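My structure is below; once you've seen it, I'll send some questions.
For this depiction, one protein chain was excluded, whereas all remaining protein chains were kept in their positions.
On to chain A.
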């Protein structure tokens, strides 16, 4: 490069700039010029990603040559509504987030004609916007109940057992979590119209709570390190922990539990609408859903899925178990949601 050095410095800089610019151009071209079609799916991370890859992404790629399924990090509703869904085709979210996103016009409506498994799904599997249109399909069910350590405490039978004195300071509940609020509503025998007993109950229970956790995975570490002996949690994670050798059991208390639904939806601005629907349809097949039941203890949403043995007993499986749990009426709850969550924050941080 000494020929440049002999000339003036500007030539040198222009030369360097040219090199950098062309390098960047080549790099960016590499990224975009893929021949195959790519479909981007947000996921929850951890073991869920592994199972999703094994039972949905890989088999789908094999059946559809030239298609690549790419997992993207969890993208919540706050990010989606700020335009964070521009590179995403399918979002996987909790039922309420999908319904909320649908009401905000961020998702594409889904129709029966595009899905082979539509008629086989339980009615609870459909996630409807406030005007009754389907915007998401649930691929796995879970149950919201109480997990406890049977070596350290007796089996809870009611949601009111969370504030038994013998477990004081050893309980964890989820932070700003509507299912917990709904169950407290049931435990205190009240309705949406009169929430005061719920807030009084939260004031009473807070001294017993070690921590209000904010991610589904948090109780795992808390149970393993014996920081808590009881938690409001959902079956899948608790059972997985049990099978891994931690002393833990899961119960649905006498007042009942909540049906947890994890759904899939097509982002409105996705350029691969048809392919995205095809992938969602694929996630509803018995093969895929059996995988989730076997490895993650999540219940199938397709009524034709056959499970046997322990798995069938453990997970949310079959019409009776599903309808035995409360399915929250999210569109109705949304009108109160903000008020409730802010009130929750107020009564629990005191």
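Quick note on the criterion: a residue touches a chain if its C-beta (ideal position, glycine included) is under 8 Å from a C-beta of that chain, and two chains touch if they have at least 3 such contacts; residues count from 1.
Just so we're on the same page, contacts and distances are computed from a predicted model.
Participant: According to UniProt, what is the chain that's been left out of this complex called? Choose from "Cytochrome c-type biogenesis protein CcmF", "ABC transporter permease subunit", "Ligase-associated DNA damage response exonuclease" or "Cation:proton antiporter".
Facilitator: UniProt protein name of the non-displayed chain: "ABC transporter permease subunit".
Participant: Of the listed residues A:226, A:304 or A:323, which contacts the missing chain in the full complex?
Facilitator: Result: among the candidates, A:226 touches the missing chain.
Participant: For the chain not shown, which residue from A:115, A:199 or A:212 touches it across the whole complex?
Facilitator: The one listed residue touching the chain not shown is A:212.
Participant: With respect to the chain omitted from the figure, which of A:62, A:131 or A:338 is a touching residue?
Facilitator: A:338
Participant: Please identify, in ascending order, the residues of chain A that touch the omitted chain?
Facilitator: Missing-chain contacts on chain A: residues 76-78, 100, 169, 175-176, 206, 209-212, 214, 221, 225-227, 337-338, 341-342, 345-346, 348-350.
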